[in-house]
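Excluded from the complex is one protein chain; the other protein chains are retained at their positions.
Let's look at chain A:
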Amino acid sequence: MSAAARALGLPVAAAVLVAGVIGVQLAGGGGSFEPLRTVDPCVERTVTSRSDGIEGLTERLVLLGVDGAACRLSVSREALTLELGQGGERSDAEIEALRDGLRDAVRRLDEEGTLPPASELVGEALDSADLNRFLKAAIRALPDSVVNAALKTDDVLLRTVDDLDLRELLGNLEDQGDLNAQLETAVTQAVKDSLADRVRDLV
């Protein structure tokens, strides 16, 4: 073997080896093995829920609502979720952004036609409602068409969002019972207000 070949053989072999190994790593996706990047909350996305009824609807509304709020606050939905989950005093801007986000979520589901008719939710709502059992029975006896004519889901939900004390609600995230009680009160009040307005319109 000549001196030149001896001097060049190993460097060439090393260059090929290094290029090959780095090339294989890069071709396999090396360099992009990083944590998931957060998505832009202002870009509309489809949300689904494994739950049915009110729980599923609430989940979809909250997911879209947090997206809307994060978009308004110029943060990622993940950062906002973590921030809200940490408790503590919420700023006016955060409360306002959340309320607007939830309102947008109701409107979007309504436009998409994915809001369930009020009659579908009434039965479930009555189960947990603190009402006289005769009154519950009377309401259950009403035909769906009557319930749907009297109550519009989007109207009830928008009123609920407006009535909710979001500051207090976010302060009680740890207490599931308290959270349900607040939601129930807001929904009941929203139903009453919606019915009262309907009656007022008829008169």
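Rule of thumb we're sticking to: contacts are C-beta pairs under 8 Å (C-beta built on N, C-alpha and C of every residue); 3 or more make two chains touch, one makes a residue touch a chain; residues count from 1.
Convention: contacts and distances are computed from a predicted model.
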Protein name, per the UniProt record, of whichever chain is missing from view ("Heme exporter protein C", "Predicted arabinose efflux permease, MFS family", "ABC transporter ATP-binding protein" or "Sodium symporter small subunit domain-containing protein"):
"Predicted arabinose efflux permease, MFS family"
Tell me which residue among A:Val24, A:Cys42, A:Ala93 or A:Leu195 touches the hidden chain in the full complex.
A:Val24
From the listed residues A:Thr81, A:Asn148 or A:Asn172, report the one that touches the chain absent from this view.
A:Thr81
Positions on chain A where the hidden chain makes contact
1, 6-7, 9-11, 13-15, 17-18, 21-22, 24-26, 28-31, 33-39, 49-51, 55-56, 58-59, 63, 76-79, 81-82, 85, 176
